[in-house]
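Note that one protein chain is taken out, while the other chains of the complex remain in position.
Chain IDs A, B and C follow the sequence of writing; residue 1 opens each chain.
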Amino acid sequence: MSEVVLDPGSRDVDARALPSYAFGTSSLMWWGTVGVAAIEGTAFALAIIMYFYVRTRVQTWPPSADPPELIWGTVNTLILLASLIPNQLAKKAGERQDLRGVRIWLCVCLLFAIAFIVVRGFEYTALNVKWDTNAYGSAVWFLLSLHTTHLVTDTFDSAVLAALFFTGPLEGKRYADVSENALYWYFVVGAWLPIYVVLYWAPRWM
Amino acid sequence: MSTPALPGSSDVFADPARDARDAPLPEESVGLWGFLTTIDHKRIGLRFIVTAFGFFVLAGILALLMRLQLAVPENGLIGPDRYNQIFTTHGTTMMFIFAVPIMAALGVYLVPLMLGTRNIAFPRMIAYAYWLYLFGGLMLYTAFVLDVGPDAGWFSYVPLAGPQYGVGKRSDFWAQLITFTEVSGLLVTVSIITTVFKLRAPGMTIERIPLFVWAQLVTMFMTMFAMPAVMVASTALILDRLVGTHFFNYAEGGDALLWQHLFWFFGHPEVYMIFVPGLGVVSAIVPVFARRPQFGYPAMVVSLIATAFLSFGLWVHHMFATALPDVGKVLFTAASMAIAIPTAVQLFCWTVTLWTGKTVLRTPLWFVLGFFFILVLGGLTGIMVSSVPLDLQLHDTYFVVAHLHYVLIGGAVFPLFAGFHYWFPKVTGRMMDEQLGRWTFWLMFIGFNVAFFPMHILGLEGMPRRVYTYSAAMGWGALNMTATVGAIVLGFGILLFAVNVARSLRYGALAGANPWQADTLEWWYSSPPAFGNTHRIPVITSRTPLWTPGGIAGEVRGLSRSPPETLVTSGLEAHPDHRVAMPTPTIWPLISAIATTVLFIGSIFTPWAVVWGSIPVAIALTIWFWPTRAEARRHRALEKSP
Amino acid sequence: MSRARSIAAVVALASSSRALAVPLQDALDPAGPQAQHLVALWDLMLAMSTVVFVLLVGAAWIAVLRRTRREIETPDLAHSEQEHRRLTRIVSAAVIVSALGLAALVIATIATDRALAGLPLQDALHIELTGHQWWWEASYDNADPSKVFTTANEIHIPVGRPVIFSLKADDVIHSLWVPNLHGKKDLIPGRVATHTIRADRPGIYRGQCAEFCGYQHAWMGLLVVADPPDQYAKWEAHQRETVSTPSDPTAAAGQHVFESGTCAMCHAVQGTTANGRHGPDLTHVASRMTLAAVTLDNTPANLAAWIEDPARIKPGTNMPGNNLPPADMGALLAYLATLK
Partner (left out) sequence: MNRRIALVAVMIVAIAGCQREQRNFDETPSGATAIKSLRMSEVIPGAPDQPPHVVNPDENNAYALSEGKRLFTWYNCTGCHAEGGGGSGPALMDDVWIYGSDPANVFATIVQGRPNGMPAFGGRIPEKEVWELVAYVRSMSGKASKTAAPSRNDSIQAKPSENRVDPQPTTPYGTPQPPS
């Protein structure tokens, strides 16, 4: 299987004719976002595994604490699912490179994100356990805080991107950034769903 | 457009067309400001390597101190408290600050060159990763000098490193160092994976990627899924110590073994993250000195991938002595033995390549021979400790100390020194001295074996790990003295290497572009390659572009020089997709790294540092992201919508 | 035969000056069935590994050294299909042989595992071993609670009878390892592990903590003394006896120093008011061969130096220094000497 030389003759490439930015899997930023999401997804998975490991150490669950109140967690999950719509519309507007559309939907996404953070504040008050009560409390607070960190950082990212779209200076590839930022929001939502089930329903079912 | 001179022929050295092609692009500033703001993957990669080698020397000195203390029984040279800090800092430095980062740094420097692109993906993030890594290492050694160094072992088992028995701030410095090196390591992984998939020269399809790049790619995927485990573990440890969580407090529902599971789930892939790049370096060197393409390329690639998957399935072999159920442990014996097969496959392929080639013996190949000898011995002792019952006798004894040094120094340091001697001409433009290289090899080879082989016997004779002294009645004195003498000889070998480097920088023979007449693309550029590596990205038609006639069948024209652009190609077939502008040099990665360092170190002393510390970090990152008007205008000038 | 093996396995560097009276701590010199199984597995692994090592490294080094060229010649890219197929067959054969060898080792491991677990346990002696920072507390269980007694750092066991340790840790992780009898087992706080051994040959077997546990991990030794059954029964009966006030006046004064000073705050002597739980039980300290977890031989001079300033001998130990006036120290030593 010696190396076969492809068709000889000049195979020069004229890069001038190629676009200067791209959407989806051909853009570098897509790979960067998915790479970071894979890393943090592993961290979320390990935090959930830690929660169930701690479960194996005690008989009654949750140990000497009531399960977290359902109200705020469920409200937040609904807000998060609802936020998928403006997120998708922002992504589409970005891919259409529609400046007005991007501005509107990025702001709507921002409102949802801020609402989610506010409700998250109430969630913390309704956990019925403190982080230093026992290992269960530590695992619950660790899981929720890990997600909150991602939520806050992504909200800040989106806010900076939205501000950029109002003040400029703009260029073509910023629209690609909008679609990748939407991708990361999908990850934040995707990560929340298993955590929601683990935090709020696992204590009731186990 | 004349096709470039046929590689492999003698006049490839004096190629005026190539020299013009490699004239440096503008945008590269010099002096201190240039040093602090550079985004050239070669400058950052080189300082990564030099810094990691600096920490290697520091940790080596600590190792010599340990050997001096253990040279004679009941020695009073170093007390237990200081000795615990020394062996912990030695282990932590070698694993977290030397081995993993220097292998990633090799990738940062060489992968873009081997792929034929102009720069690494996300170069500013790589600059940020380097500064964070540097500040983490400095923090550890400042703590060590101030007698606040970590003292619970490089794996920092709980409860000894826990809130009750880990007194003071020592274990906090360890846990925070993990955060530094992990953030830096993970950012490098994202960058190298994106580079390998998206920035390859046109025509470099999946099966034309050099084996060194495959090894780096596999290592980065392992890093990506292994490091989060130790980040979760070290974060849980620092929370236990500072804000009173109970992850590892058995009285409140936690468990000491939770730490071991989390740590070793990362720990074992980590030693493969150190070892697999070593395999990549050997795969780069063997075909060049055998003067023939590497035999069994597909088998080698599959073996690398198999090693990566298997490495996640055998972490429990570090915990055979704990009270885990035995039936589970036997599974881990089988997995631990199975991982020897992919490495064996690569060993056979190298041997066959060397057997059927017109082999020429230079210093890099000497180190590869040392690698064969030491790694095979280390791999066989590894098979011994992977057997559950036998590990009950060998675990946590000097037998394991011997095993880990055989596979790490044999599997990573010897290939690394082979790589240093091999790529030194490309990095500096001058050859290293062959005679000094031979002496370096034999001093290191003999010193290593004299130092570490006796430890197998000490382990069998009952000497446990991490003891600051031992009783004279045990009869271990002679073997320990031998080990100390060996360690000193190994130290002289590494010192001689440093002398060789210093000497060759000024007096080394001029190397030209391809002194070894190698096959991979990094030997196509001038030595050292200019900023941006080349104007015209090559079009590849074979796995050994510089050997196969017509291997470089064309060039990519039309990429702007200011702002410098590079070509993005598709993942599998490397068809040209679009061009992207490289970022301009900027100071903000350094400032963001300083802000992050303040946040990390502050959070050791007060949890509130996380809150107020994150504000300067957010500001620095925002300014780093925010495009300047001039930059946007220049990009819009070259813009073309998809 | 095993002593010869350990010398054959190593270049004869082991200093021959090791006094025979010195307790053994050597995995290649089995004194019980468990260590015997492990040495058998070790021999198999060593033999196979040596063969594989010689073959592999020999092939690799010969491949290079047999015919090295002087100059870097032009690479030859034309390797015939036929040669490629031949090399593929060679490599595949080598891989298959390696896989078979590894499979054999896995089978040998499982066999050894089953043999270790198969130790007959009837009429076993139960000992509850608790690891403390830097000493071992052994309490011999018994159906009749009045017959339970506690000792430290020196564990006598009857030859031929299995011993089941239940392992607990009081502070950090330790690891019980007596290489002549069996492999090691960790003592983890919050968990209870079991470890079964049996000595088939009388002797003094030294062990050491094998999991890093802090400042004095290096000096956390223990002795397992395998006595013939009758000698063991005498020892056991003696351990159950409590002590009464010694008749000799200096020893009696020493008892007063012991109970009115700092000693009674941590140590216990059964039968006296001293009932401290955090230090080793000293009821029969004089009958033990060593002091401070097999660090010092049990001589009056060592005992005096240890009581005076333990931190000079074992820096970081939890026992504080006691600068007693000479008269009190003399009396105390006399009293401790009576605690046979």
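To be clear about the criterion, a contact is a pair of C-beta atoms (placed from the backbone, for glycine too) under 8 Å apart; a residue touches a chain by one contact, two chains touch by 3 or more.
Keep in mind that this is a model prediction, so the values were computed, not measured.
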> Thinking of the complex as a whole, which visible chains are touched by the chain that is not shown?
Replying inline: A, B, C
> Of B:243, B:302 or B:331, which one is in contact with the hidden chain?
Replying inline: B:243
> Which of C:75, C:131 or C:189 sits in contact with the chain that's absent?
Replying inline: C:189
> Where the complex has a chain not shown, which of B:57, B:167 or B:610 is the residue touching it?
Replying inline: B:167
> Can you name the residues of subunit C that touch the chain not displayed here?
Replying inline: 189, 260-262, 265-266, 278, 309, 311-312, 315-316, 318, 320-323
> Contacts of subunit B with the missing chain: which residues?
Replying inline: 81, 142, 146-148, 159, 162-165, 167-170, 240-244, 246, 248-252, 605-606
> Touching the missing chain, which residues of subunit A?
Replying inline: 132-134
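To be clear about the criterion, only the chains that are shown with their structure count from here on.
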>> Centroid from C-alpha atoms only, then distance subunit A to subunit B, rounded to Å. What do you get?
In response: 30
> Counting in whole Å, what is the centre-to-centre distance of subunit A and subunit C, each centre being its mean C-alpha position?
Replying inline: 52
>> As a quick test, compute the distance in whole Å between the mean CA positions of subunit B and subunit C.
In response: 37
> When you check subunit C against every other chain, which residues touch at least two of them?
Replying inline: 77, 79, 84
> Taking each residue of subunit A in turn, which ones touch at least two of the other chains?
Replying inline: 2-3
> Along subunit C, where are the residues that touch subunit B in the complex?
Replying inline: 6, 9-10, 13-15, 17-19, 22, 25-28, 35, 37-38, 41-42, 45-46, 49, 52-53, 56-57, 59-61, 63-65, 67-77, 79, 83-84, 87-88, 90-91, 94-95, 98-99, 102, 105-106, 108-110, 112-113, 116-117, 133, 167, 171-173, 175, 177, 179, 182-186, 188-194, 206, 208-218, 221, 295, 315-316
> Which residues of subunit A touch subunit B in their complex?
Replying inline: 2-6, 8-23, 25-28, 31-32, 35-36, 38-40, 42-43, 46-47, 50, 53-54, 57-58, 63, 97, 131-139, 141-142, 156, 160, 164, 168-173
> Touching subunit C in the complex: which residues of subunit B?
Replying inline: 8, 79-81, 84, 152-153, 157, 159-160, 164-165, 250-251, 255-257, 291-293, 295-296, 299, 321-323, 326, 330, 333-334, 337-338, 340-341, 344-345, 347-352, 354-356, 358-361, 365, 369, 372-373, 376-377, 380-381, 383-384, 387-397, 454, 457, 460-462, 464-471, 473-475, 477-479, 482, 516-517, 519, 544, 547-548
